[in-house]
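Remarks on the structure that follows.
Excluded from the complex is one protein chain; the other protein chains are retained at their positions.
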């Protein structure tokens, strides 16, 4: 099959989802990934949005996490306090998608500032729901392009905790779960027993050198380094025909 | 007019209510009093129940504070947490009606136990909403028959705070408002600048001696001791014909 | 994915001796049928939790099912006290009854903390009351921002909650209207949830009005279709509160022998709620029937 890097990223993310997961869906590629999963191997996937919609079944991909297609036909809609309090904090959500301007080797995410907090070079949007999503879901998934700027050894500001300074650090704070996978345009990365990011599979056509060049520290590679499985026909058809026909979130192969 | 003591109590309570009050209604005589007020001098009275119904307009007097007539036609219905949190605690309610097995000279109420807490002579129902109603409304009204047993100098157990050990005591706890009036079958009592109960008006046909005999301490009388105004024709008609035709909560004169 | 079962099976699977259970509802939608099934199955040593124990807990206590009551108001609303509760609390008849006592606000805040996975909930409650001295799960706590203070309550997380609603689909997504009480947070706080409804409906009906949903399928273990399952409490729009039955209980329950006879007739003597309702008879049902009064429609819109 002919496919693009962004299509591969969406499909790799979709395959991280299991049939009985409740997932806090983000916008863009995460939304596509959830919809691909729901229409293939995970029909029971329960899609929850920060806006409080539970069990959404959007007829078309939403631009924001509060679009009306997420409310019409949802199973339930909760006020924000209830969504955060009862759903997120009480551990009802299995998976969360997060993005950020920087992700470091412990999976900590920065979406607040580049530079100093009080006098930033770039003022980013901030946490939104991310900090508590990172703290309370079982598995955090990150989908982001690979670049040295985006993958520093240490983030400028921890907006959302990964393993903080290692798995023990996170545990000492009383947080369960943690980062599960980082899906880039070069590889799928996971976290070792110390909580450090390593490369688990390289995408077809990507090399160790490509990854090293775009990572801000000496990232390690799995002993049994694999190749990321390619998207199949049905997955690509869903993206191209049903979910993102206008290529808003993916570049698409012909 | 011919009227009974219980009818007078209901009417005296009704007259404590003002047109723009939000009142947390109790069952029995308080419910009658609120409905008399709403149908006479206080048409804008907003009736709120512990069950979470706001702006109820019951077609017939409810037996409990959660009857379906309180829900049908209400302006709003809140889950219990919201009712207590946003309405009561945040000071949205002006008046509350409370009863109890004992009321003492500072207006403290006991509806928990007679005797020792751990080995009670009588186990009473407990606080329910009363403790926080007493703490958070501007004016607490009590409607109860006068007897020495019910009016001890000090209650066995403070379920709901009146002025605790005087107005200063209540203030030190951070509580506003407090007891406004105690309406008995002999008199209407109020509270002086120390927070002690005194007799403000005697009901027609009741004497100082009657009150002294039924009160557990040397209760004082207002310098300008008055007589409780009698119910008028319309108030009695409402009670007898519309609100309590079966004499569930009042004895009625012919 | 259907979780529909009988009340018999839901209780026998869901409730074990020694469990803490929460039969939810504030006056409205009280799960009487579930309580009666618990009595019939002779569950023992239960901790009964609810703000308002009501008649159903009085019956469970009278039947010897309870070891403890966690509550905030133990009375028969508008009528008087709960005789069986008092006999157990005052004289240990038929069993000793440990009490853990709150105010309504305090108990609801504790349940909310349980539903929220918080180590405590703050409230301006208990102030000036003697109650905190008698309950270790109530503690004073200072504000970290100024010299203000509140009380905190520890979380309550029942082993089992039985909740009722007007309608649900067979997976357990439920719509409730009228007085909501603490139904939602009881369901969210508990490990096991038994949902009993007046009507089974399609998932489409639920999805047509998501703001009406009180609990979703992920939190529900068993769904029971039990019409009139709340009598003598009520279901808004389906039947009214049988106030006569509440008034009668005051007399029945004041006498141990009469309670036994009543339990024999109305609980042990019927197999399930259907038989109970048949025994109630059509006349009583008709007397409790309200006229229809539909809510003004809302349009959710179908968006492409």
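Chains here go by letter, A, B and C, matching the order in which they are written, and residues are numbered from 1 within each.
Following the convention adopted for this analysis, a residue touches a chain if its C-beta (ideal position, glycine included) is under 8 Å from a C-beta of that chain, and two chains touch if they have at least 3 such contacts.
Bear in mind that the values here come from a model prediction, so they are computed numbers and not experimental data.
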| item | value |
| --- | --- |
| Chain not shown, its touching partners among those shown | A, B, C |
| Selected residue (touches chain absent from view) among A:50, A:185 or A:214 | A:50 |
| Contact residue for the chain not shown (choose from C:57, C:85 or C:177) | C:177 |
| Full-complex contact with the absent chain, from A:40, A:89, A:147 or A:252 | A:89 |
| Positions on chain A contacted by the hidden chain, ascending | 27-28, 50-53, 62-68, 70-72, 77-81, 84-85, 88-89, 108, 112, 117-118, 120, 122-132, 134-136, 157-161, 164, 170, 173-175 |
| Residues belonging to chain B that touch the chain removed from view | 22, 44, 46, 53-55, 57, 59-60, 67-69, 71-77, 85-86, 89-92 |
| Residues from chain C at the interface with the omitted partner, ascending | 117-124, 137, 139-141, 143-146, 148-150, 152, 154, 166, 175, 177-178, 180, 201, 205, 208-209, 211-212, 236-238, 240, 290-304 |
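Criterion: only the chains that are shown with their structure count from here on.
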| item | value |
| --- | --- |
| Chain centre separation (chain B, chain C; CA means) in Å | 28 |
| Distance between chain centroids, defined by C-alpha means - chain A, chain C (Å) | 40 |
| Per-residue overlap in chain B, given as positions that touch at least 2 other chains | none |
| Contacts with two or more other chains, residues of chain C listed in rising order | 185 |
